[in-house]
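My structure is below; once you've seen it, I'll send some questions.
As you look at this complex, bear in mind that one protein chain is not there, while each of the others sits in place.
For clarity, chains are labelled A and B in written order, and residue numbers in each chain start from 1.
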Amino acid sequence: MVETRFKPGDRVKVRKAYPLGHIRTPFYIRGHSGVIERVCGSFGNPEELAQQRSGEPKQPLYRVRFLQKEVWPAYQGNADDALEVEIFQHWLE
Amino acid sequence: MKDNGNYQPYSYFQLMEVSLRELLVEKGIVTETQVSEEVEAMRKRTPAIGAKVVARAWVDDAYRQKLLADGSRACEELGIEVAALKLVVVENTPSTHNVVVCTLCSCYPRMLLGIPPEWYKSRSYRSRTVNEPRAVLAEFGLRVDEKTKIRVHDSTADMRYLVLPMRPAGTEGWSEDRLAAIVTRDCMIGVAVPRLH
Partner (left out) sequence: MGGLPAGKVEPTEHDYEEWERRVDALMVLLSGGKGGRKLMTVDELRKNIEALPPNAYDRMGYYERWVTSITQVMIQRGVITTDELGRKMAEIEKRG
């Protein structure tokens, strides 16, 4: 079992890495900081499942909340507008 | 090939579908019955299922809390088949409007809403909802006040999302069926809000 490292309210940063393969961490969010909104549970690693491997051990998955104005330089809208993305623990630091 | 009563040559992809299916049936992997039963089951999954969930949450506050805490379990309570769905329900309030997108592919709460609309899977919707939600919503005819904050949910992994819209004024005393009738698919994705007709 992979230990769940983060809890709601924790501030996290999405790693900036651009490897090959099937990845469920969108390009646009890599390198950005946000706050853990909830722990979703642990699920098979999609990067491994895509390669016909088991995806075990399951990895903790979080919903992370980002402020839109911090993600997009030209963002137009309310200063509190948020973007909430599910991110696997191994992409967070 | 007879399709809708007219003889048409197969397109390359239609040919692939028939061939794949026949090979899989020959190898005992699926049966034609399984395929047609699943086609029928999927046809019966329409947004009316999601609307029923919304209507119940509107009339029963305890249910609403359960829905927000554990979406899949709350749906099962209403006898809805959820299978592997991990549902997160996000609630619209006077100060917050929610909208759902899948930028990476087309993840969607199919068990509650059926097959997603073509536009949900489009390049435009998937690219622009995350960084210009107000402009996208305006294209759907929905103007969100500057003072209302918008939460965009990108379904990037195992969770699926349903927007719980606000119950409109003027619906006091309505039955659940009458309430469900004004909850459209687009309200549960977040590009519309329920309107009284």
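FYI, contacts are C-beta pairs under 8 Å (C-beta built on N, C-alpha and C of every residue); 3 or more make two chains touch, one makes a residue touch a chain.
Owing to the predicted nature of the structure, the values given are computational and were not obtained by experimental measurement.
The chain not displayed here makes contact, within the full complex, with A, B. Shown as candidates are B:123, B:147 or B:195; the residue that touches the absent chain is B:123. When the full complex is taken into account, the listed residue touching the unshown chain is B:17, out of B:17, B:146 or B:177.
Contact with the undisplayed chain is limited, among B:75, B:100 or B:136, to B:136.
Against the chain not shown here, chain B presents residues 1, 3, 7, 9-10, 13-24, 27, 29-30, 34-39, 41-43, 83-84, 101, 103-106, 115, 117-119, 121-128, 130-131, 136, 139-140, 154.
Although one chain is not shown, part of chain A still touches it, namely residues 21-22, 26-29, 46, 49-52, 55, 72.
Here is the rule we use: only the chains that are shown with their structure count from here on.
Separating the CA-averaged centres of chain A and chain B is a span of 23 Å. Interface residues of chain A facing chain B in the complex, by the touch rule stated above, are 24-26, 28, 40-41, 43, 46, 61, 63, 65, 68, 71-72, 75-78, 80-88. By the touch rule above, chain B contacts chain A in their complex via residues 86, 88, 103-104, 130-134, 146-159.
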